[in-house]
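Have a look at this one.
A single protein chain has been omitted from the complex, and every remaining protein chain is retained in its original position.
Labels run A, B and C following the written order; every chain starts at residue 1.
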Amino acid sequence: MHDMSAPVAHQHAPPTSFIRKYVFSLDHKVIGKQYYGLALLAAYVGMGLSWLMRFHLAWNSTAIPGLQFLSASGAPGGVMTPEYYLQLMTMHGTIMVFFVLTTAPFAAFGNYFLPIQVGAEDMPFPRFNMMSFWVTFTAFLVLMSSFFVGDGPTLGGWTQYAPLNAIGSVGGPGQGTGVVLWAVSIALFCVGQLLGALNFISTTLDLRVKGMSMMRLPLSAWSWFITSCIGLTAFAVLMPACILVILDHVAGTSFFVASGLVMNDQVLPHSGGSTLLWQHLFWFFGHPEVYIAIVPSMGIVSHILLANQRKPMLSQRVLIYSMGALAVLSYMVYGHHMFVSGMNPFSSLVFSFPTLVITIPSTIIVLIWTFSLYGSKLRINSASLFSLGFISMFVSGGVSGFFLAQPSIDIMLHATYFVVGHFHLVMGVAAMFGIFAGTYFWFPKITGRMMSEPLGKLHFWLSFVGAYCIFMPFHYLGMAGNVRRYSTFVDDFLQPLIPVHKFITIAAFVTGAAQLIFLYNLFYSRFKGAPAPDNPWEATSLEWSTATPPPFDNFGGKHPIVYHDPYQYGVKSSVGDYVMQTSPEQVETEFEEK
Amino acid sequence: MASTLHEPPQIDLNDVLGAGNGGSINIPTDGGLRSVLHHSPAPSSSAIWVAMFAISMMFAAFTSALIVRKGSSMDWESFALPSILYFNTFLLLVSSVTLEVARRRVDAFMRGARSAAQRPTSWLYVTLALGLLFVIGQYVAWQQLRAQGMYLATNPSSSFFYVLTAAHALHVLGGLGGLIYITYKLSKLTLRRNTMVATARYWHFMGALWVYLMLLLWFKL
Amino acid sequence: MARLFAITIVVIAILSAIPILRHTWVAPEDISTHGALIDEQMSETMAEAGISFLAAQFILAFFVWKFSNRAPDAKLKKFPGGAKGLVIGALLVVGIEVMALGLFGVKAWANVYLDAPSANAMPVQVQAGQFAFYFRYPGVDGKFGGLHPELINEGSQNIFGLDPEHDVDARDDIVAAEMAIPVNKEIHLLMHAKDVGHSFFVRELRVQQDFVPGLDVSLHFTATKIGKYEIVCTQLCGLGHYNMKAYLEVMSQQDFDDWLKKQAGQ
Partner (left out) sequence: MRTKSMLVGVSTLLMSSSLMFAGTVSGKVTFTGTPAKPKTIDMSKEPSCAKQHATPLTTESVVTGPNNGLENVVVYVSSGAPDDGQVPAQAVTYEQKGCQYLPHVLPMHVNQELKITNEDQTSHNIHPLAKVNHEWNKSQPPGTPAISEKYEKAEFISVKCNVHPWMHGVFAVMNTNHYDLSKGGGAFKLPNLPPGKYTITAWHEDYGTQTADITITSNETKDVNFTFKAKAY
């Protein structure tokens, strides 16, 4: 029935050389896979760093064999120094937030599936798209190079607070070259993501095929679209901030360094800069960044749950509007990161209310997901398990937001492990679960092979229970007053909490090891997995109506025409209980939910 | 539960509005300016607005940094803007006018049945020249400031001056690239009207942005 | 497997709640006059967040248990409330809940940050630098000497950059590495950063405030219990961040006076 599609001519022909096909490819699918590969590499590097950190936190005077070869001065005899801990921590945060949580669910899956889901043959600006990846990849190389240059990477944390980020090497190891490399890397990353967002938005607005109205876009496409809109604003603000930091380092300007600061008994040459300025610019990006990480996963998880619950969501529109509300509100709440920063205390109250309000759309989204399961015919597989796990994690991480949204409680919880637990659950683990769910779900379409289900389920159980064992205790530590970003707990006060840290470390090692199962599954299934049919999940959206893997122009010389809403499950059609978006078939439904 | 008949929507294949325009479906392979005009739906008409929004956000960030930085300390020293800037402003504004003339001529050329030999490129060249002069003029303005001893790190006011003008000049260079691109495409008769429109919008935006920056620098420096 | 999932999240939810219900890990006892409101706000929030957490996990578990792997001919069912019901419910319940928390929290915030310190509050200056806190008392003249960053010399312990040679006010200033304060006396803490951003956090006092380099901020509080407490830095300030701490000694007025005399003698 797909043959009614219109004929198509390409903007660019399939490349034949290896370089144009796999390296500097203009094909959004290849770029999507490249992004996924980058995210995968970055994720395992970031995880390795977290292992080193966790080991040090639990057994801080024990040598880690071989660590001295990574950095002779950072780990003399294999024992981590305080600055090396902070350097690893900064790199862990930066790599995970930027190169994993932003690239995997948004840039990787979005690149691969957004054009297919709207029915386009590619993005409107394939060259920008290619640049987007390679600029991001360069950003990653620049960041990693700081391990090997000068006295190592910056130790200022992923938030890089001023003036520590701007005073140069007098601030400590890594604060000279390390910070400059960090800022260059992030500025490049911003450029890459801005180019990506430009493509994503114009793909969604302009390249939808006939019949594909905005409201007929799958939720995943909506989430990528909304994320691009957030990213467009956020990265456009972070980039200037990074440029100003770089100038403070290399050109001797004073944007962020105040007057009269003394280091090593010497008055710093800078004067008059504003330290709060950095925080404002950073968090104007930083809070929306949380939504850049989580909204794509929300879309992916909705998309996967729908295919597995075999009935529509209670309301597609409410989900879309709620995600939109998150995007808008995300810019009005950034000040909650600065309650005790010395910002005007009235502003703290002003920022606290939208922060509390943002729980309303989040709650609505969770309620729609959960109550849509009511009366469904839920299928359990690795993808749907990770999606359900996502909901559970998102709730667990989300409720702690109630606390942190209030300035008065923030006095006690700010900069403690409570915050660390909160954001690891809500944007770290939850977004990772979205990525895993997406991988198990779309892997057959991308590679033409199914992933191993038993291994996938084993991966799920270890990750799900493991993540709770790691991050729930973080909250308890925080409530007891355990300050974050300490390389060693020398406080008398914190000594009784060290057993909790040991528990967390062991859980982190087990959970981390479980991620190796995933890696094995990924590579094993890529070459040895069972061949995948075109539509293994009996799903409705456009990516399942084309061949597996999709041809170079996505739909084999045709453009599909869309006849249906994206999630027509629970209907009676010639193929079963669903009807593809591209099928002109009239269907009967005994179940109607609007 | 009552059954509902789920009607497939009636789609007018010629109606490209409202429900997705079908992407770059109809780009002809044979090239030719007029066929491009008639059959090509805009590959992406929103992209230019998206880009302009991102650039606006970037300059908004710089602006708020300027205001906060100026308010945070007493070390701000005002200085007179190099007078060549007013001339540069004039150049950029005139270039917007010439580009608009060029755009209309190209438009008319695409619509009309004139021969390929009558391609209206001269106004594009004028615009290009004006744009290039603007960038050179900005460079001269920097030289004048340096001659006064105002360097990038001399004072926050001069830091912001250099940062803002350099960021703007880089974007103008991007616009010049766009102008060269459409001139080339026009010479090949493969220019899409949308590309022309987008480039013109971007160029006008650069002019408007510069006027804004001039006002900002004038009031705040 | 669905049932295993349902059981797992129920177990995880209950296990997560147990340490909270049993108060296994809680903030140390409050010793401030303003802290009670914060603690109250905290337990209020804990109750609401805890109920939301348990309810959400239990409902999810229940639905997964009930509606997974059903027979192919099983009927789909619609949630009776519909989306509208959920949205209105969320708006009402969560909206009122968070607004109430927010409004109630204003009071707890206000008495730390919005109310001015009383006129007879005792001024103490704290300077945070990599990686130690130092405290300064104005001495008998009640006046702080001026700060001269260029005179700071840690080797000879001129921590604040005082100029006793020229500045009379500075001569009797008392500088200490631990903070002694009299009990039940309001303290007006003047916060000065020597180099980069730091933070002043005393768990028992329910006080946390960042130092802003280039901008002196202040805090006021009253400690109500004699004892020795830790002051820690919570703003990443460099390699020695983990070890940036000092002790707060809350003393009787008599002990405090003696302490001041002893410090002045040194």
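Here is the rule we use: a residue touches a chain if its C-beta (ideal position, glycine included) is under 8 Å from a C-beta of that chain, and two chains touch if they have at least 3 such contacts.
Values in this document were obtained by computation on a predicted structure and should not be read as measured data.
J.: In the intact complex, which of the depicted chains does the undisplayed chain touch?
T.: Across all of the complex, the chain we cannot see touches A, C.
J.: Determine which one of A:27, A:121 or A:151 touches the chain that has been left out.
T.: A:151
J.: Could you tell which one of C:132, C:147, C:236 or C:251 touches the chain left off the display?
T.: Looking across C:132, C:147, C:236 or C:251, the contact with the absent chain belongs to C:132.
J.: Hey, which of C:34, C:203, C:220 or C:245 is the one touching the hidden chain?
T.: Answering carefully, the residue with contact to the hidden chain is C:245.
J.: Footprint of the hidden chain on chain A, which residues?
T.: Given the touch definition above, chain A has residues 60-61, 73, 76-77, 79-84, 151, 169, 172-173, 264-266, 488, 490, 492 touching the missing chain.
J.: Please identify, in ascending order, the residues of chain C that touch the omitted chain?
T.: Contact residues on chain C toward the absent chain are 129-133, 153-157, 159, 163-165, 176-178, 238-240, 243, 245-247, 266.
Just so we're on the same page, only the chains that are shown with their structure count from here on.
J.: When the C-alpha atoms of chain B and chain C are each averaged to a single point, how far apart are the two points in Å?
T.: Their C-alpha centroids are separated by 49 Å.
J.: Please tell me the distance, in whole Å, between the geometric centres of chain A and chain C computed from their C-alpha atoms.
T.: Each chain's C-alpha centroid was found; their separation is 29 Å.
J.: List the centre-to-centre spacing of chain A and chain B in whole Å, with centres computed as mean CA coordinates.
T.: 32
J.: Would you pick out the residues of chain C that each touch at least 2 other chains?
T.: 214-215
J.: Which chain B residues reach two or more other chains?
T.: Answer for chain B, listing residues that touch two or more other chains: 72-73.
J.: Which part of chain B faces chain A closely enough to touch in the complex?
T.: 1, 3-9, 11, 13, 16, 18-29, 42-47, 50-51, 53-55, 57-58, 60-62, 64-65, 68-69, 72-76, 152-153, 156, 159, 163, 167
J.: For a test of understanding, state which residues of chain A touch chain B in their complex under the given definition.
T.: 6, 8-9, 11, 118-121, 124-125, 194, 197-199, 201-203, 205-213, 216, 232-233, 235-237, 239-241, 243-244, 247, 251-255, 258-259, 271-274, 276-277, 280-281, 284, 559, 561-564, 568, 571, 579, 584-592
J.: Contact residues on chain C for chain A in the complex?
T.: 1-2, 5, 8-9, 12, 16, 19-20, 24-28, 37-38, 41-42, 45-46, 48-50, 52-53, 56-57, 59-60, 63-64, 67-70, 72, 74-79, 81-84, 86-87, 89-91, 94-95, 98-99, 101-102, 105-106, 108-109, 112-114, 129-130, 147, 149-150, 152-155, 161, 193-197, 199, 201, 203, 206-215, 217, 230, 232-243, 245
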